[in-house]
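Note that one protein chain is taken out, while the other chains of the complex remain in position.
Chain naming follows the written order as A, B and C, and within any one chain the residues start at number 1.
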Amino acid sequence: MKPKKAPIVLFVALFLFWALYTGRLDFAGLAVGGLLSTLITWATWRIFSPPAHELPRNIAPPLHFNFVWSLMFFPLFFWEIFKATTQVALLTLRPRLYLMPGIVRVKTNLKHKTSLVVLANQITLTPGTVTVDIDLAHHELYVHSLNLRTLDECAVCKDVNRLEDRLRRLLE
Amino acid sequence: MGLLLLCLGIGWWLWKGVAAMEDPEFIIGPAAYYIINTAEETGAANIVAAILFDYRGIDTLGEASVIYTTVCGVAMLFSKSKYKRSSAGLSFIARRGVSFLVPFLLLYGSTIILMGHMTPGGGFQGGAVFATVTILLCIVFGSSFEMSRIKPKTKETIESLGGLFFVFLGGVGLLAGAGFLANTAAGFPRGQVGNFLSAGAIPLLNIAVGMKVGAGLSTIFYSMVRVLELEFGEQMSEVEGNDKN
Amino acid sequence: MIYVILWGLMLAALGGFYRVVVGPTVPDRIVAADAMTVLMTTTLATLSIVFKNGVFLDIALAFAILAFADVLIMAKYFEHGELHK
Partner (left out) sequence: MIQEMRFVVAYLFMAIGVFFSLTSVLGIIRFPDVYTRIHAGTKALTGGALFVLAGGAILAPSWQASAKFVLIIVFFLITNPLSSHAIARACYRHGIKPELIYKDEYGEKISNKKE
């Protein structure tokens, strides 16, 4: 997201939050909401948008939001959450636990650090994996997996790379 | 097993207590008076806020000044050194996530304060949310970041301004010849129940208390944290240095 | 019907409480307590339907925010050995 676009996006999000939370669509409510959103945007948009040293212009392309792909992305996202939940449920209901946990290093190709963070959160919500740490210098994630399946090659990396491709289409 | 039975028993007892609130015979004595007459007399839909700021406004002034006294006492007790700053925080994921959440939390706190006369909430609760935001910033980014954004002096100023505003609003009642902290009797418009501009001075008093509580609680947090650091700082200094992410 | 849902959520919270009491290490207790707060938030939201009262939803959101701050504070305390360093 370009630095100039960030306050506008933040203002719209805050205003939407106000309208949804209070549920008042009369004039006074919307006016107070607009005033408050403007104030808070003015006070905090520097925290919200990525700082300048994180975003060297010539290397990292600005973050944008692909609206058409998001219509496909979010159903897939919820489907992944559902799969993760059923997987844990099936694991716990078995009489013997078949676990093969381990921590794996996964290399990613995302250029923007904010999209890396989104990827990390998404990994935590999808089947069998929790992000333990992030290495910003090498763009690597350390992922704790519930079931490695094989010890030699990285089966978790394939899952993560699939998610990463989806996220790149959404954000970069 | 005994623990389980105890939990179930307490749960059943609480459930009976909550369910009894549905019973109309539960409401007797002064409660019935307030429930029937509050909306008409003060214009506030939230009965608790009306009682706090209208029927017993002077008590609330006393309660708010308790916080001021606490801040003064804590600051006097632990004023041996200046605020020590540090930039140790949590990982980058937590930083980015919390920085995304902070504007929404601020808007949530101000919503609680401003809607205090209609929905549950008010100055004390919204101020607590504001203090939570500053504590989160201190925890996640390290205290030097938080203090560079919001100076400790600014917090003290905001707290004093909140107190002054409260007393000033009470004084308006005196000027109108209706007694200290009078609400509708002092000429504040009552408005329509459930609207934004209703209940006279109650929203303004909510704002004053919110300023006071938010700034006061975060100042107390910082003073306490400094004490922890003075006590345990020497033992833990060797753990430093493995947090460069 | 909705009482069955409520009892189920409370049973789940009781299981979390078992882990809080027994849990061999401190992070075990933190994880279980976090689970309990999530369940409590859900229970409060469900209670708003039982009593037909929107108050419980506001309380649920505030409770969720405080629980989140709690977990982060515990995590930092655990990582650094103290809060302010």
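Annotations
Here, a contact is a pair of C-beta atoms (placed from the backbone, for glycine too) under 8 Å apart; a residue touches a chain by one contact, two chains touch by 3 or more.
None of these values were measured; they are calculated from a predicted model.
Here one chain is not drawn; of B:I67, B:A94, B:L137 or B:L217, the residue touching it is B:A94.
If you put the missing chain back, the residues of chain B touching it would be 90-91, 93-94, 97-98, 100-101, 242. Touching residues on chain A toward the chain that is not drawn are 17, 20-21, 23, 81-82, 84-85, 88-89, 91-93, 97, 99-105, 120-122, 124-125, 127-128, 130-133, 135, 142, 144, 146, 148, 151.
Residues of chain C that touch the chain left out of view are 1-2, 4-5, 8-9, 11-13, 15-16, 18-19, 25, 27-28, 30-32, 34-35, 38-39, 41-42, 45-46, 48-49, 52, 54, 57-58, 60-61, 64-65, 68, 71-72, 74-76, 78-79.
Basically, only the chains that are shown with their structure count from here on.
Shown here, the protein chains touch in a chain-like sequence that does not close on itself. Between the Cα centres of chain A and chain C there is a gap of 23 Å. In whole angstrom, the spacing between the mean C-alpha positions of chain A and chain B is 32.
Centre to centre, using the average C-alpha position, chain B and chain C are separated by 22 Å. Residues of chain C found to touch two or more other chains are absent. With touch defined as above, chain A holds no residue shared between interfaces to two or more other chains. Those residues of chain B lying in contact with chain C across their complex are 3-4, 7, 11, 22, 84, 86, 88-90, 94, 98, 105, 108, 112, 119-121, 125, 129, 132, 135-136, 138-140, 143, 225-226, 228-229, 232-233, 236, 239-240, 243.
Residues of chain A that touch chain B in their complex: 10, 13-14, 17-18, 21-22, 24, 26, 28-29, 32, 36-37, 40-41, 43-45, 47-48, 113-114, 117, 120-121, 131, 133-136. By the touch criterion stated above, chain B contacts chain A in their complex at residues 91-93, 96-97, 99-100, 102-104, 106-108, 110-111, 114-115, 195-197, 245.
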